[in-house]
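Notes to accompany the following structure.
A single protein chain has been omitted; all remaining protein chains appear in their positions.
Coming up: chain A.
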Amino acid sequence: MKRTNLKTNDLILQTVVKVVFFIIFIYSVYIFFAGHYTPGGGFVGGLMTSSAIVLLLLAYDVKTVASVIPVNFLKVAAAGLLVALGTGLASFLYGVPFLTHAHGPVHLPVFGEVEVASATAFDLGVYMVVVGVTMTIIQTIGETE
């Protein structure tokens, strides 16, 4: 963004963004996990996470955000595609057709008995692709003068 010669004081915006970022981010994680039984899922959760990062980009400059979140978002998108492909290929291990998903109660160390669906892993891939693609688009547009 082109800087004007007017000295701007962003104290209020930056302080509020520090608080609001966590509200949006936690809500996006909630939306992601709620997707199996209620409205939500990987796509909306990913969009909301990237909008939280865009809020950081609005309050601070690109260099600060890149030092806080040192992630190459293009690689995040690629990793998300690999995760989604992996959940599809994992069904071959059980001798069932591609992208066959299973769900059932699983005993986890901290949470105890939890109903786990393997579609969550596919949704995680969607989430990572959406975050990666959105942030790549916005950073590419934002950095050009």
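What we mean here is this: contacts are C-beta pairs under 8 Å (C-beta built on N, C-alpha and C of every residue); 3 or more make two chains touch, one makes a residue touch a chain; residues count from 1.
The definition used in the following text is that contacts and distances are computed from a predicted model.
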Absent chain [UniProt protein name; select from "NADPH-dependent glutamate synthase", "Electron transfer flavoprotein subunit alpha", "Monovalent cation/H(+) antiporter subunit G" or "Protocatechuate 3,4-dioxygenase subunit beta"]: "Monovalent cation/H(+) antiporter subunit G"
Of A:20, A:66 or A:82, the residue in touch with the unshown chain: A:20
Where the missing chain touches chain A, by residue: 4, 6, 8, 12-13, 16, 19-20, 23, 27
